[in-house]
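What follows is a structure written as structure tokens; I'll ask about it next.
Shown here: the complex without one of its protein chains, the others still in place.
Moving on to subunit A:
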Amino acid sequence: MRQFLSAVKTDMLFQFRHGFYIAYLLVAIIYIILLKAIPSQYQEMLTIFVIFSDPAILGFFFIGGIYLLEKGQNILENIFVTPFKVTSYLISKIVSLTWIALIFCLLILILVYGFQINYLPITLSILLTSTFFTLLGITLVVRVGTVNEYLFIVTPLYITIFFLPVLEILDIYQSSLFFILPSKASLLLLEGAFRTLTVAEWSYAIFTLLIWIAIAFLFAKNIFYRYVILKIGDE
């Protein structure tokens, strides 16, 4: 546990020193200004979109950036010739990115809505969405070599697929197929801030996200071993 907490602390210090938190703060300020300025009939829709995209897109961007920075500093080969395990590495990244997503999302919501909305489904949605997208980001970023490839090819491709259910929120397109995507479950939980969710909705959303997280975790661990651990010491 001491080992794990130290890894989380180091990840947070790393993110802070590389300016990730400043970037997050700037994004949060823009979101707050936007949400306050928008006419009230669109506010709920935009809030759901913003709070979904924050841990999803930023988590995805940030994990990519963090991994590529660590790779650029060749730090990984040295971490994995210690008793530190890949599982701990992955969880440490999830924890360090999720808490910051949670803090900033709650900050945005409290400044815009005060305590008039239901924070339980929102908190759950942010935690699970951030976990999933961080893992998805890891499975993809370890295969690509450069920031450009990650930002301009991988991110748009995957974000488009996983953002399809947003079309429903924006009243553009609806499909029952969206129910298999984790993002549909995330968005449903976010709706729970403004209306009461049924037991079936709660169960569907949590179960779907947990399944996707389990799959993403196994993929991330396997791909990390193949693309990172087996390449340790390569020049």
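Going forward, contacts are C-beta pairs under 8 Å (C-beta built on N, C-alpha and C of every residue); 3 or more make two chains touch, one makes a residue touch a chain; residues count from 1.
Assume contacts and distances are computed from a predicted model.
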item: Protein name as given in UniProt for the chain not displayed, "Phosphonate C-P lyase system protein PhnL", "Ion-translocating oxidoreductase complex subunit D", "Heptaprenyl diphosphate synthase component 2" or "ABC transporter ATP-binding protein"; value: "ABC transporter ATP-binding protein"
item: Listed residues A:Pro39, A:Pro83 or A:Gly114, member touching the removed chain; value: A:Pro83
item: Residue ranges of subunit A at the interface with the undisplayed chain; value: 2-3, 6-7, 10, 13-14, 17-18, 73-75, 77-85, 229-230, 232-233, 235
